[in-house]
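For reference, the structure discussed in these notes is given below.
Apart from one protein chain that is not included, each protein chain of the complex appears where it belongs.
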Amino acid sequence: MFGQALADGILTGAILSLGAIGITLCLTILRFANFAHSELMTWGAYFAFTFTSLGLMGSPLGPLTFGWGFLLATLIAGALTACLALVVDRTVFRRLRNKNATRLTLIFASFGVALVLRHVVVLIFGPQVEYYSRELQMAVLLLPGVRVMPDQFFVLGLTVALVVLLQLFLTHTRLGLAMRATAESPMLAQVSGIEVTHVIAWTWVVAGLLAAAGGVFFGLTVQMRPEMGFNLLLAVFAASIIGGSGSLFGAVLGGLIVGLSENLATLVVPTSYKQAVPFLLLVVILYFRPQGLIAAKT
Amino acid sequence: MLLSAIDVIAGYQPDLPILHGVSVDVAKGEIVAILGPNGAGKSTLIKAIAGLLPLTGGRITLAGQSIGGLPAHRLLHAGVSYVPQIGNVFTTLTVHENLRVAAHTLSGRYADRLERMYALFPDLAAKRRQPGRQLSGGQRQMLAFAKALVTEPSVLMLDEPSAGLAPKAAETIFEKVRELAQGGVAVLLVEQNVKSALRFSDRAFVLAEGRNRLAGTADSLRADPAVADIYLGKR
Amino acid sequence: MKFVFRAFTLTALLLLALPMAANAQQTCPIKLGGILPITGSLASIGKPISDAAQMAVDDINKAGGIKGCQVEFILRDDQTQTPVALDAAKFLIEVQRVPAIIGPVPSAAAIPMASTFAVQSKVVLSTCCATSPTLTTLAQEGKSGGYFFRTLPTTKTQAYSLARIAIEAGYRRTSVVWANNDNGRFTFSDFQKAFEKLGGKVAADASFNENQPSYRAEVQKALGGNPDSVLFIAFPQDGATVVREWLQLGGTQNMLVINGLRSEEFIKAVGPRFLQKMIGYDVAQVKGPSVDAFNAAWNTKFGRAPATPGLHSTYDSVMVVALAMQLAKEVNGTEIRDNMRKALTLNGEVVFPGSDGFKKASDLIKAGKAIRYVGATGPLQYDQYGDVSAPTMQWKIDADGKIVEGGTRTLDQVQELFKQVDG
Amino acid sequence: MLSVEHVSKQFGSLRAVDDVTLTVKANTITGLIGPNGAGKTTLFNTIVGSLPVDQGTIRVHGERIDGLTTDRIYGKGLARTFQIPRPFPEMTVLENVMLARPHQSGERFWNSLFRYGLVRREEQENQNLAQGVLNFCGLERVTNDLAKTLSGGQQKLLELARVLMAKPAMILLDEPAAGVNPALLETLIEKILELHRGGITFMIIEHNMDMVMSICRPIAVMAQGRLIAEGDPDTIRTDPRVVDAYLGNIPG
Partner (left out) sequence: MIGELSYLIFFLIFVSIFAIAVLGLNLQWGFTGQFNAGVVGFFAVGAYAMAILTGPTQPRLPDQAFQVSGIGLPFALGLLGAIGVSAAIAYVIGLVTVRLRHDYLAITTFGIAIVIHLVTINFESLTAGTLGFVGIPRPLASTFATPFAHNVAYLAMMFAITGAVFWGLERIVRSPWGRVLKAVREDDVAAIAVGKNADRYRLEAFVIGCALMGLAGALYAAYIGSISPFDFLPIMTFQIWTMMIVGGSGNNRGALLGALVVWGLWTSSGALVSQVVPAKFQAQGGAIQVILIGLVLVGTLLFRPRGLIGEEPKVSRYVD
């Protein structure tokens, strides 16, 4: 039981991490809590679905349920989600920023944006559940008592790869450095030759890409429905805050903590209270460490 | 003059100007100090030149071209580097990354320039993998310098480079500044420490309450008792 | 304060003006209200249900309508929110003056509607899907005034039958995974009661909150009881998630499922080859010529099989109300209430779904003959509390994923089972 | 009046206030000067309780106040203004001032709810008082304007008006002259002197040396967290440590 809960926790946590990283980027660079972020995950998943349902799934690779086509679809979905994020920023958030709106106004606006995005999905794709592949994949016995599905394994691997890539991006590219610099001090970034508006646009792109990946992975290992993002919202936010907003590894750690605590908690508390666990953890952590576990030092 | 600021009016709020028409200038290879008691508007002036504050009035030119009102990041491209007084290095980035952030504004390869910076500031070379927050005050100032110099600017603006440093570290900083000026960079610096500023600079402007009060060569000002009066009040 | 009063008055006038224009003293068309969850968390079953209701209305209109009038079906989306549902009900009843309402789906909305609006305003409430036993209790206490009808049996029929099915299949240690809603809660506790009475034992049970990303933890808990079989009480969306995870984590294929999972969506999502040992439950009527007629009609209209929950029973809720209207001397709520059972007269002439069926029924009524509607759910009968008691059936999946019938239990046998469990 | 004994405050590795001992005698205008970063504002913050002290004690009339919260210290008659004015921008000037009166019954919501007469009486009193203070500060013409519409100098005066409502025994002014145009500065200095004559003790951080030298007796000088000199203007002006602190101490 314990081993399985651990494995499941890590897998859930990996997907949550992808969402939490995006939230963290928004919190540090755009400086507001974006409640519409998890809707980008939904959109990412449905963008990819548009392509897979057009036949872009590819023949299954080994034990996986999908082929190269699906990976391509994921990439395109990422690009489209990034565009969507930019469009939303242009139409709503940037206008509000230009009006010197407070970060709270931005949070409200993000609530409204979330509602609109979610129901546009309903409008286009309908309310029903969708799958990329209805092929049911059996979990393989990894260790005694621990079963994992090949797709999950793949997702975990790809998530790790994405996080590593992101880390490389943030440490080795011009843009990544600029993003970290802006997160720490927009003023110093400006006098270091960084165009902050440019960085903000790219932040949306990166957040959109990761959200799309998280959404697609979720759709692949679970299912897609219009409310999927909304249902993930609390967990993703908890992950971001628990980890300590401002740090990539904090977000990943937070995702893992939320995933693990939900799954491990079911060993002791009734399963129907499971959702409360990450939240209670959040309150405890905020009470004792308001900056989160890994705080960005300034 | 390479850089001139003429009759600059600026402040943090449009209706609350701190500078009421201040003029300063600096030529190639020259070190010019901006002096004055607290609240004189020294930092405000340098921030206004650096494009961080909106200009309410006045002109700023670089080699005859107007650069007033350009956003800060564009100014760096034009060849004006600015080192803020505090928070002038990214503490979450490593030394090397700090330099790269600045170097990235240049097109083309820049590896050799980074190496040149390490040659110029050997202390930093040893710490290139350490995050900025682990540096000592003097090292931070060095890094801030290096960051500003990596773009090979024609004008370097420094806001109180010796603030909070031990005398020895301050000395080193000033020596570096002199070296740079000899290399042809125009240096405009804001200083608290009047004596050392006047010792290292060629010329100086003394401001008070947002206005020009005195100006002249360092030597003439050093001998002028009016400077002390501005600081400590008239008798 | 003055301002507030002004605003209130202004709105009041506007609201009054709005419907008045449309509200001439009505004889034609005959209005029928509908309150269904077209958006919100129940949307995936609510949307097809509204299609089924609309289909019934279309059939009735094609057959000439009621008393020479076309039926106007005024459908309101309750967004799966109780306050919105209540507001819609009030609007339909008071402003649009409907004598009967189809819906709502969740018991949370049905309970206040049945116990206040329906009885107060004398409007018939005919729902397909609200399963809570509380609704029966309300009827027993006379709080719903007999205006509440439903075409789906209560959880007890289902739970007891499933217990029996499990025992007959040779299962003795069954785990139960149930959705934490009123339907799931009661089906589970009734099942546990019956199953243990009949000699089985619930190996482990795990409740889950709907609309969650994953149920692996719940599945783990159910697996932990080391069961020889498992019962799933869920709706198709979450059902698919939870059953997939069950199978993926190596759970047994000896599965039992409730009628809510008799859904193509669910079968497609999980994959037929894993469902070969699955036994499903449903009300038994879902066979026979009347049912086939409905299925065929649905297929023609929507190009797919009618395989989400509640379609057949929704169609019948509309049909029976329409027949009751046809039978009534005057189309009002009380008359409809009193004629609901007359549409199902046991020895009356049998009529089927579809516009032909309705036409036939209308002609018979005109001729003064008794009719017995045998509907999309087959023959049905309301008891004194507006509940249907029904025979039950088992169903399975064939190799192609088609739902096939696997034996029935007559009404008498069901009653017998009740006695056996409850003593 | 106020005595600061061996107070230290550290931020990370920086000793912002380093073992400062300082006494402010009643009914003086004590100037606190020193170059940027000397620790003056930090010392202010520790006195009014915005920052806890690391070491040392602070007393008012012999009573220890270090460790008390700001609102309690305010209640003891110690009020401060901010270097950059912090009015409540969306409130009128009058209410900015009325707000500052301590111990209002109406600040308890049950009083506001149930004791109409009491609250109304107090509010009328409060308003008269506030109007008086505004008149005193020369703000009577902007009484009903939103605070955010005031000029920088007026905001400084508003800050002063606000603290006056506490009828404080001692006012700590943080750079009252910064950003104030010369005409308003005259008014400001006049007001300070007038209040001083009325018995209020002042402690003023100021960089405008003309102002400091003309009204402050004594003057305390801080540099790098330490108190380096104390005395009357002439002593201070000629004190080599002060000159060094201001003009630099690298031998030139």
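Per-chain residue numbering starts at 1, and chain names A, B, C and D are given in the order in which the chains are listed.
Here, a residue touches a chain if its C-beta (ideal position, glycine included) is under 8 Å from a C-beta of that chain, and two chains touch if they have at least 3 such contacts.
Since this is a predicted model, take the numbers as computed values, not measurements.
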Visible contact partners (per top-of-document touch definition) of the missing chain: A, C, D
Touch as defined at the start, partner being the missing chain; which of C:30, C:66 or C:84 qualifies? C:84
Residue of C:75, C:101, C:204 or C:261 in touch with the missing chain, whole complex considered: C:75
Where D:80, D:156 or D:237 are the choices, the one touching the absent chain is D:80
Contact footprint on subunit A, counting only the chain that is left out: 27, 32-33, 35, 92, 95-96, 99, 101, 103-105, 107-109, 111-116, 118-120, 122-123, 126-127, 233-234, 237-238, 241, 270, 272-273, 275-276, 279-280, 282-283, 286-287, 290
Give me the subunit D residues in contact with the hidden chain, please. 48, 50, 69-71, 74-75, 79-80, 82, 86-92, 94-95, 98-100, 102, 104-109, 111-113, 116, 119-120, 122-124, 126-127, 144, 146, 162-163, 165-166
Where the unshown chain meets subunit C, residue by residue: 1, 3-4, 7-8, 11-12, 15-16, 18-20, 23, 38-41, 43, 47, 50, 54, 73-77, 79-84, 86-88, 90-91, 93-95, 97, 106-108, 111-112, 115-116, 120-121, 132, 134, 137-138, 143, 180-182, 184-186, 189, 192-193, 207, 209
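Note that in this section only the chains that are shown with their structure count from here on.
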Innermost chain by mean C-alpha position: A
Between subunit A and subunit C, what distance separates the C-alpha centroids? Give it in angstrom. 38
Let me have the rounded angstrom distance from the C-alpha centre of subunit B over to the C-alpha centre of subunit C, please. 77
How many angstrom between the C-alpha centroids of subunit B and subunit A? 42
Can you work out from the touch definition every pair of chains that touches here? A-B, A-C, B-D
Which part of subunit C faces subunit A closely enough to touch in the complex? 39, 41, 43-44, 47, 180, 206-209, 211-214, 216-218, 220-221, 224, 236-237, 240-241, 244, 247-250, 265, 268-271, 274
Subunit D-facing residues of subunit B, complex: 11, 13, 15-16, 18, 37-39, 160, 163-164, 167, 170-171, 192-199, 209, 222, 227-228, 230-235
Could you pull out which subunit B residues touch subunit A in their complex? 50-52, 71-73, 75-77, 81-82, 84, 87-93, 97, 100-102, 104-105, 133, 147, 151
